[in-house]
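Heads up, one of the protein chains got dropped from this complex, but the rest are sitting where they should.
Let's look at subunit A:
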Amino acid sequence: MADKIERDDHSGVETTGHEWDGIKELNNPAPRWWLMVWLVTTIWAIGYWVVYPAWPTLSGEGERGGTVGNSGWTQYTQLEESQAEILQQRAKYLSDFEKASYSEITKNEALYAFGLAGGASAFKDNCATCHGTGGAGAPGYPNLNDDDWIWGGSLDDIEMTIAYGIRADHEETRYNEMPPFDEMLDQNTIEMITDFILSDQPAGAPAYADNCASCHGDTGRGSQEMGGPNLKDVIWLYAGTRADIIAQIKRPKHGMMPAWHSRLDKQTIRQLSLYVHSLGGGEM
C-alpha cells in the first residue's frame, strides 16, 4: 500500500499503489452486495454438505460410496421413491387387470388401454430386436401385424407362444421340426411338390400327400395345432420364391422363439399378448 491515497486522473478511482511498466492498478473492489451474496452462498453450500450427499469416498455410508447427508436423501432413494409411486399408481389397475379374463379386459376400456400401454413398452424392450419396433418382422421372424399365425393368433395362443416360446428350452414349449427332405426325396420330386404348392400342378400331389400333408394339411392350408405354416397364402416366413421354397424343403431353417415365462411376469406377458393381438391380425 502506498502511504498516500493516489487517484487515477481519468476515472477518479483510487489506485492500489501497484505499478507495472507505468500501468497502475485501480482499486475497484467487487460491490458490497456481491460480496454479501458470495458469503451467503458459501455458508449455504456448507449447509448443503451437512444435509445432502456431498463428498465422494472410495467406500462409505452411501449406497455407491460417498458421504450421506443427515437428511438421508440421495438420488437413488429419490429414484426408488418415484418408481414406488409409479408402481402404486399402477397397482390399482394391475390388481383389476390380474383378476380380469381377456374377454373382460377387451370389454373394459380402461383395462384394455392399460394392457396396450404396458404391452407396447414391454414389446420395445423385449420383442423389437427380432420382430422390429412396429412388429413387422423380417425373413425368418414372423410379421405380427398380419393375419397369418403359425401357432394360432387368439389371445390365449399368443400368450402361450410368448410364455413358453417356440423350440425353446422349456418343457411346455411349442415344438415341431420339418425334416430335411434332400436325403429322402430326389430333386425332381421336390420340384414337383414345389410346383404343387405354388401353382397346384397335379403332378406333385401324391408326393405332397405322402410327405407334407401330415403337418401342412391336405390342401396346404397348414395346421396351427402342429405349427405347420399355411402354404397357400401369400405370406412366407422365409422368402417365397420357387428357389427359396425348394431350399426350405431340402434343408429347412427353423427359428427359435425364447420362452419369456421366467424373464417376464405373467401380467407383462398378458399385456404383450393384448398388444400383439391389437396390431391388427389378432384372431378371436
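Keep this in mind: a residue touches a chain if its C-beta (ideal position, glycine included) is under 8 Å from a C-beta of that chain, and two chains touch if they have at least 3 such contacts; residues count from 1.
Everything that follows uses one rule, which is that contacts and distances are computed from a predicted model.
Hidden chain, UniProt protein name from the list "YjjI family glycine radical enzyme", "Cytochrome c oxidase accessory protein CcoG", "Hydrogenase (NiFe) small subunit HydA" or "Pyruvate synthase subunit PorB": "Cytochrome c oxidase accessory protein CcoG". Shown as candidates are A:D147, A:D169 or A:E225; the residue that touches the absent chain is A:D147.
Interface note for the absent chain: among A:T15, A:N108, A:S154 or A:Q201, the touching residue is A:N108. The hidden chain makes contact, of the residues A:V13, A:V40 or A:M184, with A:V13.
Think of the hidden chain as still there; on subunit A it touches residues 7, 9-13, 106-109, 112, 132-136, 143, 145-148, 230, 233-235, 278, 280-281.
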